[in-house]
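A single protein chain has been omitted; all remaining protein chains appear in their positions.
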Amino acid sequence: MLTQKVFLRKTKRGNILKIVREHYLREDIGCGSVACGRCDSESTRPLQKDFESASKVVEHAHYIVPDTNIVLHQIDVLKDEAFRNVIVPQTVIQELRHRHAPAYNSIREMLAIEERHFYCFVNEHHKDTYVERLPGESANDRNDRAIRRVVGYLQSHLAEQGLSIEVVLLTNDRECLNSAKKEGLTAFSLKEYVGGMGKPELLDKISIDADGSSEGDPVTNKKKFMYPEHLTPIALQAGIKSGRLRSGKFMASRDNYLEGFVCLGDNEDESDRVLIQGLMNLNRAVQDDTVVVEILPESEWVCPSSVVLEDEPEEDDKVDEEDDDGDEVEREKKVEKALKESKTEKGVEKMPTGKIVGILKRKWRPYCGILAPSAIKEATKHLFVAAERKIPKIRIETRQAAALTGKRIVVAIDSWPRHSRYPLGHYVRTLGDIGDRKVENQVLLLEHDIPHQPFSQAVLNCLPKMPWLITPLDESKRQDFRSVPTCSVDPPGCTDIDDALHARSLPNGNFEIGVHIADVSHFIRPHTALDREAATRGTTVYLVDQRIDMIPDLLSSNLCSLISDVDRFAFSAVFEMTEDAKVVGAKYCKSIIRSKNSFTYAEAQARIDDKARKDEVTEGLRVLNSLAKKMKLKRMENGALNLASSEVRFQVDSETHDPIDVKTKELLEVNSMVEEFMLLANKSVAEFIYNELSHCALLRRHPVPPVGNFDPLVRAAATRGFDIQVDCGKHLADSLDRASIDTDPFFNTMLRMVATRCMSQAIYFCSGTIAKEDFLHYGLALPFYTHFTSPIRRYSDLIVHRLLAVAIGADATYPELLDKVRVQNLCNNLNYRHKMAQYAGRASVTLYTQIYFRDKNVLEDGYILFVRENALQVLLPKYGMECTLYVKDKPGGQQRIKVPFTYDAEKCTQTAGDVTLRQFERITVRVSLDRTNIQHQKLVVELVRPHIPGFSVDIEKPMEVDEPRNDGEPEKKKTRAV
Amino acid sequence: MANLAVSDSEKTFIIHGVEDNLRCDGRGCLDYRHIELELGAAPNCSGSSHVRIANTDVLVGIKAEIAAPDHAAPDRGRIEFFVDLTANADPEFEGTGGDELGQQIAGALAEAYVSKRFLDLSSLCIVKNQQVWVLFVDILILELGGSLYDAVSIAVKAALYDLRIPKLTVSIGEDGKPEIEVSDDPHTQEPLAIANVPCFVTLSKIGSQFVVDVSQEEAECSTVNMCCAIAPNGRMATTMKTGVGSLHPDSLIEALQLAQEIGVALHKALHKQFVKAQELSGRTNGFLL
């Protein structure tokens, strides 16, 4: 059967086209039930035959059909194991696909899990369930009707066969519910249905609809608390077009809940920001939302306050009584007024100020946090405090408040109606106890938006079947390096070995250097679930004691990993180099290798140093090492920067997994040896793929930082009488080399750390999207650079592998790979994921540092890395960590510091009395952990030496906490390196 | 086909027949051949029709597009005609062979539709001076069997009857530029008022008689053709003499009066056909299948 779909479409040029498409209606679409004897026997049938009713509201076993809004808003409920035998109409899937990608992905995931018995019924192409839109009917109504038709059809389809399985519609839409009942269908609201399931925690997960339809409590008109109405989307667009309104990303202030900024440009540029102050002007914007702002007349502009304001509900917090919102308005007004007054005094420069008039796109996500303590334990309405300080408190409903106190929970925002002081949300799940290392780790992952779920079945299905064997066909297509003495060098404990090296002499006196990289693209094919998952994850994330893999373990630690003594596929870059490290030839090929040894850095170094060893592998390492030194020298001559940052490793207790010691990472010669060859391979591949596929190559660039960025560096060096030239990379590198003090070897390192802070972030990009001059990698001083050498842990490298394979004709291409827009979109995600992975890594170190200092109170040597107006940035080299030592009280906060400090911005000093604290100066501090805020513990440093009376702590006095161990010597426990 | 050879005796036979009000196919002088009519023949058009009079086969598709109005008429929509004589109809038309005749017919149509008495285009105005609907009336001649003007004008009127204009909501943006939104409900489209749209009635003089809807053989015998665009109320939109030949002023008056009478009757008959065709629209495969 056939029908036509006719609709109108507006073109970009403003024309209106009539589009006619065929729409086939079929007879071969099965109902999906094992019980059915009528439908095509070959069709898939995930729905069960014999099972219990999941909810008391329905007597018989039944299949559940949710409508679009249930799947869209209540996905947290549907994800529960209790929901099985669910029929998802295609209408729902299609609507989700267009409206909400995360919900779409979730439902797809559930459809893939066999045990859940979810089935997608293709109703839009079924001859008995297709419905035509009626005159005057809205698209939504039509879809609702289509879903009801599915229920009706399946109900009678099963009943006609004498089966006692019912079909139940779940909808929260009151009209739809009524229509369904009128049509004689079994239908429930989600609340009714879940109410019969006997799982109270599921009720908590039900999302509150903005119009209160799931709640059933009509909006009372006595509410006094009202936000200004948001403008309609049309009015917003019109305003933006005319330039009267501006759109941008909302960034809430971390410290002041009544303040935020809107970044107008695409880049989060400081200069193009609008200040928003006051609840009414913030008008329900939440961090990262895309909002529309109206800029106030210049006379109303204000300056950002430096006050710290936490949104503390009144003492006798009665959040469950809607009334108190009204009182709060009054209180809020007072606070705001005080805020304004506090500023006018100071006379700081005013900045453009505006009010938010509408929201284009919400960027809500599930938030981690805790339940605010509530006076009434039996109350069902509670406030939730997110771990991220930029997120407002969220009002949720829960019947398990008592059980949730002291737990980290996840909450999602459902809506933020005008009459509600706080956004409304629902409980999603409990992570565990506050302060628990595992739980905090999870919080860290969630807050950095790092996908860390176990790989789905669909992804695992893409893995090769074990045992995996190399076939003669594979051998015929690949170069055989199995007899070549190849080895890998990695940090200890590394299981995902990306790279292996070999070196051998050639008859002409040159050397053949092989850089063998794991051939991940052989296993991860485009368009598979595995590929999509890896692209989403973008990178493997390394936390202190955990690794969140980009690809499943079977690949990352086994089939792809270039383990010693087994045959592995590699993508090899083979270079011919002269004795003075000049590359005279390069070729790329897919290969098979057999690594002789998997060394750690220390082992490899020992081999090289052990003069007695003369075996092939060791000789190869020596060749590599000597070439690498020459290569590094050349690179430095070309103006590559040698920057510093501190990295630490924790020693972790093998039983409790708590950190018991920290060590900064030691750098050996071999570290830099491996690095040199990786750089060489990356650089060569970048050039090669750019030449072959110039419009779609994925490259990495490091933009030249604006000269102004270097001001802190220049000033810092000037305090010690050094002149840093920043006009080009070469001069910068040279002048950094010159700036060293023999008596203070750490000075140069610190200077390089400061230089690192001046740099911009290196990013991935698609070569077709920007001008060739901008491809430059500033830090490495290379015109082309990319990432090729770590495909197991970086998706960018995987794409580069595919591009290289296409360029040498070793593999097939696919349209997305050659589409520069798609590649650029991919780059954007990768850049985001890399940034988040980096932040998460740092947060993980911070977390471990905090746990390490939990019961300690120690004296440490520190260096003043920066001198700021109200604080000193203190570097503790032993822990590779920085702390802030406040020398002035935060304005508006408690007055605790009684000694006045004078700040000299030119010389970078803080002076109190006769003591002057200078940048890069060595000081002694006491480190302890401040645990007063259970969500935000922080390390506190206090000055010990030099001694400033009234400011420095007196170490002679007994400590409040444990006796400090003199220098934090690790306990003699079983330790394990991570 | 253009190069049709008709012998003198055949011609005489035809002329004599006409004198007796009996034509070769059995019709009287003022009878039309059977008109087959189908609406919605090209579904991807805003309005379309397919008309077949004996061997003359015409397909019309109208596409409504948004564009700027004429400076002379800033508050009215526009209508543009394009006639494509396909090589299907006659190999002579291959390439650009049919362009001249096509332009001639398009010109005649434009002239007949020019007055707003016959087709009021003000309803096609979206935003005065800025945006109006333009109706592109594309006429495809698939086969030629005489009476081309009449068939074309009937097909055009049928397509206009079938025409549905999308309903728009216009909001004026703050910059003064209109923002056009189209309703997503396909049922809200509106028809065009076509009650006064004229059709061509071509009268051919064979011997001393005027004859309508001549076949190609009869056309060879006619001395002169008068083509009049007649509105349903009998008003005449335009008139022209086509082809070679001359006629007496008295004959002209006679022809015009005749055309008027025939035109009025034709419109009545057509309207009934339209209603019938509308019901069948989209449900049949069309009479080509």
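By written order: A and B. Residues from 1 in each chain.
Here is the rule we go by: a contact is a pair of C-beta atoms (placed from the backbone, for glycine too) under 8 Å apart; a residue touches a chain by one contact, two chains touch by 3 or more.
Everything below uses one rule, namely that contacts and distances are computed from a predicted model.
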Leaving aside the chains on screen, match the unshown one to its UniProt name from "Signal peptidase complex subunit 1", "Putative exosome complex component RRP41", "Elongator complex protein 6" or "Glycosyl phosphatidyl inositol protein transamidase complex subunit".
"Putative exosome complex component RRP41"
Of A:15, A:290, A:725 or A:884, the one touching the omitted chain in the full complex:
A:15
Among A:62, A:108 or A:632, residue touching the chain not depicted:
A:108
Which residue, B:73, B:126, B:142 or B:265, contacts the hidden chain when the whole complex is considered?
B:142
Just checking the interface: what residues of chain A touch the absent partner chain?
2, 4, 11, 15, 17-26, 90, 97-98, 101, 104, 108, 111, 120, 122, 124-125, 527, 812-815, 818-819
I need the residue numbers on chain B that touch the omitted chain, in ascending order.
1, 42-45, 48, 55, 57, 59, 61-63, 65, 82, 84, 86-91, 94-96, 136, 138, 140, 142-145, 285, 288-289
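Definition applied: only the chains that are shown with their structure count from here on.
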Here the gap between chain A and chain B, centre to centre from mean Cα coordinates and rounded to Å, is 65
Seen from chain A, its contact residues with chain B in the complex are 4, 6-8, 10, 14-16, 18-20, 133-139, 234, 237-239, 241-244
Touching residues on chain B, where the partner in the complex is chain A:
43-46, 63-66, 166, 168, 171, 173-175, 177, 179-188, 282
